[in-house]
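Only a single protein chain was left out; the remaining protein chains are all shown in position.
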Amino acid sequence: MKKVVEGSHAVSEAVRLARVDVISAYPITPQTHIVELLSEYCSDGTLNARFLRVESEHSAMAALIGAASAGVRTFTATSSQGLALMHELLHWAAGARLPIVMAEVNRALAPGWNIWTEQTDSLAQRDTGWIQLYCEDAQEALDTTLQAFRLAETVHLPVMVVLDAFFLSHTYEPVDIPEPEEADRFLPPFQPAFCLDTENPAAFNQLAPPNAYMEMRRSMQDAMESALDVLDAIEDDYERLFGRRYGAVEAVHCDDADIILVTSGTITSTSRLVLRQLREKGEKVGLVKMKAFRPFPFEALRIHTAHAKKLAVIDRNFSFGAGGIFAQEIRSALCNLARRPLVFGYVAGLGGRDVTTDVIEDIYWRTKTSAHPEAESIWIGLHQPAPAA
Amino acid sequence: MTQQAISQTVSPPLIPRSSTTTESNKTGSWRFLKPRYDEKTAPCSAACPAGEDIARVEMLVAQGLFKEAWETILQENPFPAVCGRVCFHPCERACNRGEFDDPIAIHTLERFVADTAMRYDLQADIARRPVQGPRIAVVGSGPSGLAAAYFLARLGYTCDVFESMGEPGGVLRWGIPPYRLPVHVLEWEIDRIRSLGVEIHCNHRVSADFLRQARDRYQAVFIGCGHHRNVDLGIPGEDLDGVAEGLPFLEQVRAGNLPDLSGRVAVLGGGNTAVDVSRCALRLGAKPVIVYRRRRQDMPAFEHEIAMALEEGVELMELWTPLEITPHPDGYRLVLQRMAVASQEGPRAQVRPAAGQTQELVVSKVFKAIGNAPEESWMQPPEGDARTLRLANTALVELHGGPLVVYGGDLAALEKSVTHAVASGKEAAMALDTYCQQGWDAVESRISQCRVGPGPSLSMEMYLGGDRCRRNPHVVVFQEINTDYFLYAPRLAQPRLLKEERVRDFSEIDLKISAALAIREAERCFNCGVCNQCDNCRLFCPDLAVCRDDNPQGRRIDYDYCKGCGVCVVECPRNAMALE
């Protein structure tokens, strides 16, 4: 059934369809719409779940750790400061191998207070052991959320479904919402590999001395490494049932491209427009959309970019003292290849500043006209000239 | 790909999920100090001349195990029903609970236990050896003689008891008034001694020749004839007709031959006999007055007996002594000399006559009760060169050409009391047995191994190698009790006949108590040094290293895990453990 819904509610609908058992959340703009609708669904019986209105994001994640340890399906949503507050428990949830699904609406971190979109909050959690999937539009947000449960429960790792603030979370789009029976066919009830059980008592997560800890970390990495294949298989199923698939990396016109724009989130949509216009002008330009950031899709990225001369990576995020985070990771993914494109790192749209078609086109031409990147990170759209990074 | 197929491509998660017990960690290796069960000696047991295991008796009473409690007493004393009535109970003075609130009513509980056994005619199941060859003669069937026979019988000897009177029991039968000890109680106890195979030959007076002849028939002879000869006052008029001796009067009362008495009656003396005589006289219609040369606190009679006598109406004249007795139309005229305290040194005050102070006392009858001595000289240990071994309550003599003779009871005991007589009989039995088995030289050391605490009380259970052997002789003092585990609770008051009821006849004064009261009283007991299975050690162990076990202790410490923290030792309310 097609419905015009905002991006936040697309996520809410997916959570409803996943028949989640326990939801726990704390209010933060711009995530609130997601849990508000879920709260309504819980209270009117549309969704048979316990909704814990906890006193902090930290407790929201803690509560889900408790719930998921008992072997039920769990969900929360947060943003920015809230995600930062959860940080410790993101490690915990992943280390405990709990298939928690979280919608994370990208928002810039204070100070100063800024509720607009930026990816630094989620990318700063890249080492926590969470799978991170970045969405471009409301439909993808719904589809990815539904898939996230199956992915998490298969590889025993938590999944973060990431959405841009406002551009996605608060934007209404037509979305194809699956019928519950169809969703059930895709997502069977959760069968935990382990859970707290008084019949079979065990202690979870206690002291792991040096002789045991490292193998556990390796087991997490093994799961991460399998996650892309698993996601692929899940998408096969999804496509069969619903006719849609996304891929960990999406490549557009990359086969003959000299310059490839690399984007994530809603900037991808804008870039698609720029791409079409440039192609019409005969420019050999391509587009790579990074959906999966963790696990990092090394293989797909290399295949799609190997023939290009230059990559223009647009980062709506920044790692101080280093650079745009996607650009860094892409550089490191390619550095051992014998033939590799030059990687231009562009930083744009921080704190919700618009990244328009003009900005993206400007990035393309700058890339084309530069023999070499003028800096590690090229900041686009600053009101005053910035010193070279 | 199906979900199942997808799942199979993923390796199972490795997480810190643990269900192996920690029992492979032998935390006992951390231990510096080692707790262990170390049962000690309760002060009451050490103070009991018969060495009764009182702390254990009270534990069993508190648990409602009355038969077991009775049998525990019988290990050490053949007369619980008698001693529960007539013992002067030094145990209660020693009771640690006395420093907390009031001592346990041990005396009353002993009687309760015995009376319960009597009421249900219980048969005791007590340790004894199989009967062996040697025969032993016992002269006198008073408490020491019967106790000696009882313990010897349990040690496997065949005993002949010779009694000059028509019925056995000695002082218990003839010297203690029925209101203190009803005769059926005594007979019940004696019957049990007989049931061990002890032959009591009554109306069989033994002479000095007996010792010489005994050699052929007996391995040894125990002499416990007591003190039956009266001691003279040494004043004019004491031989007057009607100036009577105390003990024969008590015998008369016991025999049911009750003389009519009236008016004032003088009883001369301050011992238990004097008090008993005066109380009997009161019951026969007289107004008795005890004339005693020292003060009340110096009287050898038991204080509680004096108190009851006074309560009943007996008059006490302290610090007066008779100078002469003369006939008087109303009976007798006594001239009494006032005495004054000369010195407080020693256990009793020294007195001297106070010059010029005399008074006259006219009475209808006079009883002399100033003390007794053995009837015949052979009844006492001989002076001279015979090989002699003096123990606490007996004397062993190897007579030339005769059997081994053991003098016991009043003849040799530390104090003249029924319980000391029992102690004497027990000591004699141990000494005789050791002498027969290992010879003269072994006697002292063997007996010293059976001491309850520092002695001189002895334990037959220890002699027979029972559980009590494991006890540490250390006597528990009050400071070693963890009083946090005890609440103040009033001591059981012994119910008694009203004094108006008492003086009417010779009915027993002390009344029975209910089982509920007995249990409540026994629960007050600290059970000093004796494990009463309270389980604090097991309950508080942080390492679950105290386990139930089938051993006599009921539990054991698992040193594989015990870290030696010592909590069990400190939380043992009764000092039945040690940390070393």
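A and B label the chains in the order they appear, each numbered from 1.
In this section, contacts are C-beta pairs under 8 Å (C-beta built on N, C-alpha and C of every residue); 3 or more make two chains touch, one makes a residue touch a chain.
Here, contacts and distances are computed from a predicted model.
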Just by its UniProt name, which of "ATP-binding protein", "Ketoisovalerate ferredoxin oxidoreductase, beta subunit", "Ring-1,2-phenylacetyl-CoA epoxidase subunit PaaB" or "Sortase" is the chain not shown in this complex?
-> "Ketoisovalerate ferredoxin oxidoreductase, beta subunit"
Quick one: which of A:Glu88, A:Asp127, A:Asp354 or A:Glu374 touches the chain that's been left out?
-> A:Glu88
Tell me which residue among B:Met165, B:Leu323 or B:Leu579 touches the hidden chain in the full complex.
-> B:Leu579
The missing chain sits against subunit B at residues 16-27, 30-31, 484, 535, 538-540, 542-545, 548, 558, 560-561, 563-567, 569-571, 579
With the missing chain put back, which residues of subunit A would touch it? List them for me.
-> 21-22, 24, 48-50, 52-56, 58-60, 62-72, 74, 88-89, 92, 196-198, 201-209, 212
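Keep in mind that, in the parts below, only the chains that are shown with their structure count from here on.
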Just curious, how far off is subunit B from subunit A if you go by their C-alpha centres, in Å?
-> 91
Would you pull the subunit B residues touching subunit A in the complex into a rising list?
-> 1, 3, 5-7, 9-19
Mind pulling up the subunit A residues that touch subunit B in the complex?
-> 95-97, 150, 154-156, 188, 193-194, 200-208, 212, 215-216, 218-220, 222-223, 226, 229-230, 233-234, 236-237
